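Okay, so here's the structure we're looking at.
With one protein chain withheld, the remaining protein chains of the complex are depicted in position.
Moving on, here comes chain A:
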Amino acid sequence: MFRRWIVATWRQVWGPAMSLLQPVIWIVLFGQVYTALGSLPVFADGGYIAYLVPGILMMTVLYSGAWAGTGYIDDMNSGVMDQLLSAPISRSAIITGQLLQQLVINVLQSAIVLGIGALAGARYPGGVVGILFALVAATLLATVFCCASTAVALITRNQVALIGLSQMIVLPATFLSTTMMPAALLPDWVQAVARWNPMTWAVELARTGLDGTLFNGSADAGLLLAQGGALLGLAALAFAWTLRAIRGYQRSL
């Protein structure tokens, strides 16, 4: 199943390629518009671009993940899904195959975004281990959103509904988090929401890895552990939801 999705992605490589154009635009756009913020003491030595890159990394993950379900809608409409469900393979294998493909693409995209960030002037004092830590955080967030998108696709079976719902979630999830602004600069109610936003958890984990605060003891280890654990738990729940959705889909046939 994994190979099938990888080959399909290779044949439609413009999709992932176009999704890489978005982070370039965001880094240039937000980096330039908010460049003056870099002088604020809250951004420390790295300036705003170093603060922004982990946020853009997670935005890329979020937007790619939100589209993950569209492949299933194509399969349901074409009859390929019926073939898969009548084959002697487990329902979880059907889900896992596509999820793995999404995660592999996601890691490649994330690495490229970090490269683009470096070209834009961001530095990663956390080194290779910090970068790997950021990629793990991105993978956890990707799992959550890929699974959620797949579950919604299997439940609604409608491309328009999936895209509409994704767009409704993606922007608020981005702006009600610390993707672009530190919590201290956000209004109180946004801070309250951001604290429970998985996007914030992933961004903060990646940020502490990339800026090295994870390793020099200046980051709140307890909070990071809680955020990492919560992301892991959410990813497991989202995967379970997807399995439930595919079984529900089959029951409805």
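Rule of thumb we're sticking to: contacts are C-beta pairs under 8 Å (C-beta built on N, C-alpha and C of every residue); 3 or more make two chains touch, one makes a residue touch a chain; residues count from 1.
As a convention for this text, contacts and distances are computed from a predicted model.
Taking the options "Pyruvate, phosphate dikinase", "Formate hydrogenlyase", "DNA ligase (ATP)" or "ABC transporter ATP-binding protein" in turn, only "ABC transporter ATP-binding protein" matches the UniProt protein name of the chain that is not displayed. Listed residues A:V80, A:I163 or A:L185: the one in touch with the omitted chain is A:V80.
Which of A:P41, A:P88, A:P187 or A:G222 touches the hidden chain is settled by the complete complex: it is A:P88. In the full complex, chain A makes contact with the omitted chain through residues 1, 3-4, 7-8, 11-12, 77-80, 82-89, 250-253.
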